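Every protein chain except one is present and positioned as in the full complex.
Right, chain A next:
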Amino acid sequence: MAEQQFYHALKVNNDLCFGCTHCMNVCPTGAIRIRDGKASIRKNWCIDCGDCMKACPVDAFYIEQDDFDKIYHFKYRVALVPAVMIGQFPSNISESEIFSVMRELGFTHVFQTEHTVDVIHELMLEEARSATDKPLISSFCPAVVRLIQVKFPSLVDQIMHVKPPIDTSAIFFRKKLQDEGIPDEDIGLFYVTPCAAKIAIVKSPVKDRPSPVNGVINMDFLYNKVLHGIKNRSGSSTRSPGDNLPNLGPKHISWSLTNGEAPYMKGRCLAIDEIHNVIDFLERVENDEIQDVDFLELRACDESCAGGVLVVGNRFLTAERLRKRAQLFKDIHGMPDDLVPYRDYMKSRVTVETPEPRSMLMLDTDTGVALQKMEQVRKFMCYLPGIDCGACGSPNCLSLARDIVQREAQLSSCVFIQRTMEKHRKLHGDHAIRIIEKTWGKDRLDKDCTKIGAKDEGS
């Protein structure tokens, strides 16, 4: 159970990474270490929020996606797109233009995932009515769900049991095509994702149920392709945007933005975005400092999905455009007619089990052993300088102390301890260099004028 690792789409390209500590310092769960001069992510601690990717100065992080040509393995190729995809484009580019280019690119159908929001919303209201443990926490943002699993395990029971729009729309669209007589193996559903967290959820095997989508396409990749398509053609589209594309209503358009869910829930509801804000607030919820709150909408990204790591457009402009659209379509309510007959079908299939708590903070499963380890950590902290420089390859002194106790580092990993040891002749200078090379990679201390900021930067 505890050994089973999370699936992560977030990867480090070792050819580009030069071990600069930016990612290590911003990671909200302290999941990154530098080893052999490269960033390495602890799989069980990473929550896929993408902060490392946003902080990397050399674009060494990437999000693994499926090969675009994979769509051609299927006769029916469906793109499931969230509303933020549209929000990135300048307002003079219309939705139907975007969708017709997507069809030129090879998709046979384009479906906006938020069309299924009404079903999700209904289930959320039902769950809220019968819940005793308050506040309930939205299950919308997978990075937040993982954050709670690893850092706030006592709150897992308060996470709602409803799948997000991606899964729900995949379940709907597959069934719809099947009902049209299309064999399942001909149906390829591809989710256009704004972030790593959503991929991880789609790709994580849940019990023996197969993933509802056949592949994932990164939103930045598709954005570039679509924009290129629009810029490079003269006149109007060669292909119609396709049928089955009614406009989303205001609730649907803004669902993935900050304050997307909260206004539609009952009682006292709060919306909090950005991972550090979320952590800070959950800390208080866990202390029972926050009372009489019924519902929490929590999103890992600043400006919620408009700030997703794969959303190309500026997050404030993206959110603004979507809000304008929501205003424009303020008279549209309810589900499109196509979906209505599938309401019960969806409702019976989009609930999820309570996610398992998997604390990353635990020093040992045995409380007695954990106590001993904690005592050791406190002892090491007496010697470590407490300036959190990260030169040991751990994000701060306390992390190093814990890493030492867990036998993943040594006290001599600390450069200040090395100096002291050298002074007391307990460490030879050559050995100290070897230690540094182990963390920072060979030749790291050699002169190099091509690094960022140096004389021949980038050459």
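A few points about this structure:
In the analysis below, contacts are C-beta pairs under 8 Å (C-beta built on N, C-alpha and C of every residue); 3 or more make two chains touch, one makes a residue touch a chain; residues count from 1.
Operating definition for what follows: contacts and distances are computed from a predicted model.
Per the UniProt record, the absent chain's protein name among "Anti-sigma B factor RsbT", "ABC-2 type transport system ATP-binding protein", "Cytochrome c oxidase assembly protein CtaG" or "Xanthine dehydrogenase family protein subunit M" is "Anti-sigma B factor RsbT".
Across A:Asp15, A:Asp69 or A:Asp288, the single residue that touches the chain missing here is A:Asp288. From the options A:Val58, A:Ala262, A:Met374 or A:Ala432, the residue with contact to the chain not on display is A:Met374. If you put the hidden chain back, the residue from A:Leu16, A:Leu125, A:Leu328 or A:Leu361 that touches it is A:Leu361. Where chain A meets the missing chain, the touching residues are 153-154, 283-284, 286-289, 291, 357, 359, 361-368, 370-371, 374-375, 378.
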